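One chain of protein is taken out of this complex; the other chains stay put.
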Amino acid sequence: MALLKTETLTKNFGGLTALSEVTIEFRPGEILGIIGPNGAGKSTLVNVLAGVFYPTAGRIWFEGRDITNQPPHQRFRLGIGRTFQLMRPLHHLSLIENIMVGALFGRGLTQKNARREASLMAAFMGLTGLDRDMTKLTALEIKKMEVARALVARPKVLFLDEVMAGLNADEITEMIGLVRKLQSQGLTIGVIEHVMRVIKELTDRVVVLDWGQVLAEGPYEEVSNDPRVISAYLGEDE
Amino acid sequence: MRGAEKKRSGDLMTVQWLNKRRLALAALYLGLAVILAWWRPYVLVEGVQRSCLYAMIALPMALILGVLGIINLAHGEFMMLGAYLAYWFNVRAGLDPLLAALPLLLVFFILGLATYVSTIKHVLAAEELIQLLLTFGLGLVISQMVNLIWTSQPRKVQLDYVSASAAVGGFSFGTFEFIYVGAAVLVLIGLLLFMKYTRTGQAATAVGQNPRGAALVGIDVDRTYLMVFSISVALVGAMGALFMTRHSIFPAVGGSFTLKSFCLVAMAGMGNLSGILWCSLILGLAENLVLSIRGYSGWADIIFFALIGLVIIIRSRQRQST
Partner (left out) sequence: MNKAVKSLILLAVLVLLAALPFYAGAYPLSLANTIMIFMVLALSWDMLLRSGQLSFGIAGFFGVGGYAAVLSQVFGGINPLLTILLAALTAGLMALILGLVVLQLRGLYFAIVTLALAEIFRVIVTNIPDLTGGHEGTILKSAIFAGHTYKTYWLVLAIAVGGIVASEVFQRSRLYFALTSIRNDELVAKSSGINVFKYLVIAFSITAAIQGLVGGAYAQIYGFVSPEGSFSVNFTLLPLAMAVFGGMSRTWGPVVGAVLLGLASEILKLYIPYGHLIVYGVIIVAAILFLPEGVVGLISKHVLRRS
């Protein structure tokens, strides 16, 4: 049974249709890639799944429950975590405190326990200097922090929204390793990416979006050879 | 290409829908006007006049908000300062306030330039609350400076032409105040033309919609901010001269105009300059209606607050459904 699934999800912003009848599912323990040209609706999809936007039509099911109308903070507590396309550190808090937020409010831990969990998670992600000011961190560290912040709440599904953007080849390799480790611990992961290497190496299946609709679905090898997918990407240059 | 098509068809539907809604609203306004004209005509006349006073003053605030993205909490104080300067010119040099409006435009334009460069510019990248605190402090400085120089005793000038009146079928009303109607319409049209046809105005429109994008296209965002801020201050300072012809002035008189200007800007919505005129009618007529009710006239000052509350409730419902 799918862990998370959508049913003809549609999202309109005024006259603009960002998502149109999207029906996809996340199977437990898999890494699902979500790709598509710019403006295809990938980030909108994540935002709707996370509760930042409410769909214009359609439903979202998580662990068999209808969560379509649940606000984002409740979805996080239920087990849906996400990172952000544009890095969003909480700059008045230190690195460890940033991570703690997820544990404090995603899992309702006490401050002491949240700090402990955050340290463990930081170690897992390879983060050091936990009392540092967020302004002193590298891009990779900030992205790791975001993943850690979502992870301390022990989510069941995690969306990584273009987490590899702006990283160099070595950093991408490191991130890929971390994501694989997460999968091995039973986490279901949605990877929204432009960097095809990541999709190729990490994902079990891929969903291709174009103009807010699902264009193709399947393993990367299949999908990358689909002529419709190829023309969608080529058509980007218009 | 396909996305643009989709967007255009969506726009067409929106345009049609807007027109229906607009017609309904226009009919509502007209109906209200007719009822008031028959039942309490002075409420209609004075209400429209007062509405346009509010609208005229609110428009420059909307300009700053739309382009710079900040609310100038010293807005009313600049107006008040303009009123006092016009008063001073009148008392010292016998200059008619309406004539004083022109040199005041220049004076306040320069004042706006100085204010932007020395203060506003430095907080544009800061948190919203810092910006609000800064303009709040500026307003305080201005009002207290006026208090120091002119004390808190209300001042008024005596001008003959302000008591001009006309009569329609046994009902007489002041006609001078229609100058506010004229001024409001003039400023609105002026601003719309400015935003559409002048280079600075077009730059301002672009910056207001997308500052980063505008910068990428080569627009000098800082200079645009400077110009727009100074124009707004110039306008509202000159309006002070118009204001004081018919009202007594005191240092704190600006505060309620800042609040009511915000009320109108909030009601009309971002970037909707002409909407301010329509919304001002609601505020002005409602206030005058309450003023005319015996024993409840003291409550007229709360109307704008209730309107802001309504806007908040309606907008938050809209946002929740996204």
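By letter and in written order, the chains are A and B; residue numbering begins at 1 in each of them.
Keep this in mind: a residue touches a chain if its C-beta (ideal position, glycine included) is under 8 Å from a C-beta of that chain, and two chains touch if they have at least 3 such contacts.
The model shown is predicted, which means the values in this text are computed figures rather than measured ones.
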Contacts of the hidden chain among displayed chains: A, B
Per the touch definition above, residue among B:140, B:164, B:192 or B:217 touching the missing chain: B:140
Touch with the omitted chain, as defined above, among B:32, B:113, B:132 or B:215: B:132
Contacting the left-out chain in the complete assembly, out of B:36, B:55 or B:71: B:71
Those residues of subunit A which, in the complete complex, touch the missing chain: 50-52, 71-73, 76-77, 82, 84, 88-93, 97, 100-102, 104-107, 111, 149-150, 153
Where the missing chain touches subunit B, by residue: 71, 73, 119, 122-123, 127-130, 132-134, 136-145, 147-148, 151, 255-256, 258-259, 262, 266, 298-299, 301-302, 304-305, 308-309, 312-313, 315-316, 319-320
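Keep in mind that, in the parts below, only the chains that are shown with their structure count from here on.
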Distance between the centres, which are taken as Cα means, of subunit B and subunit A, whole angstrom: 45
